[in-house]
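Contents: one structure, followed by commentary.
One protein chain is absent from this view; the other protein chains keep their places.
This part shows chain A:
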């Protein structure tokens, strides 16, 4: 089973590309992705409540869990939306400070991360880990950095030593030893399969998986169980 923690539907205003839940499901099936966690670009770009309703509707189509998006440009609204999604049973929140032009120093970023963490929610965090990792430290937060590029991996490892809840997504770890470095330095429990299927060339990440040399246990952790553990669904 392969779960993609980094699924999105909607329209990307920066590229004008669109991806419907049905098209995402088709692309996932073609790539061999069985499910994962899906959020809404509408929620991240324009209107979290209606966008998150869209994510809820998309989740069954994609065989995925719902990811709630919030808008950090409106921290008070983001807090309300976290509470609303918590009450609806959502276990994952996506924070997109880079996409929303919110600096790492913005108090609302840490406040929302704390609120979601206290609600037992997993955070999917976009942007440069060197900028957005430090303000999330010390909260006992469970985080997957979905834009972690191998250029920044050393800093992620340094940060992750003191933050057992910090996890790396596989998507941009396309160098020869990125996956292996996470496993060697932090353990297989800290790497979560993410490909942003439909928006990124998932086949590239899957080909990297093929040559990662993971044993069966590590492969199972990376491709599914780590995500399930982080949202309280691991067996």
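Brief remarks on what is shown
Definition applied: a contact is a pair of C-beta atoms (placed from the backbone, for glycine too) under 8 Å apart; a residue touches a chain by one contact, two chains touch by 3 or more; residues count from 1.
Keep this in mind: contacts and distances are computed from a predicted model.
When the unshown chain is looked up in UniProt, the name that turns up among "RNA polymerase sigma-70 factor, sigma-E family", "Branched-chain amino acid transport protein (AzlD)", "Multisubunit Na+/H+ antiporter MnhB subunit" or "Amidohydrolase-related domain-containing protein" is "Amidohydrolase-related domain-containing protein".
Only one of A:26, A:61 or A:175 touches the absent chain when the whole complex is considered: A:175.
Listed residues A:140, A:201, A:217 or A:233: the one in touch with the omitted chain is A:201.
For chain A, the residues touching the chain absent from view are 15, 27, 149-151, 153-154, 172, 174-177, 180-181, 198-208, 210-211.
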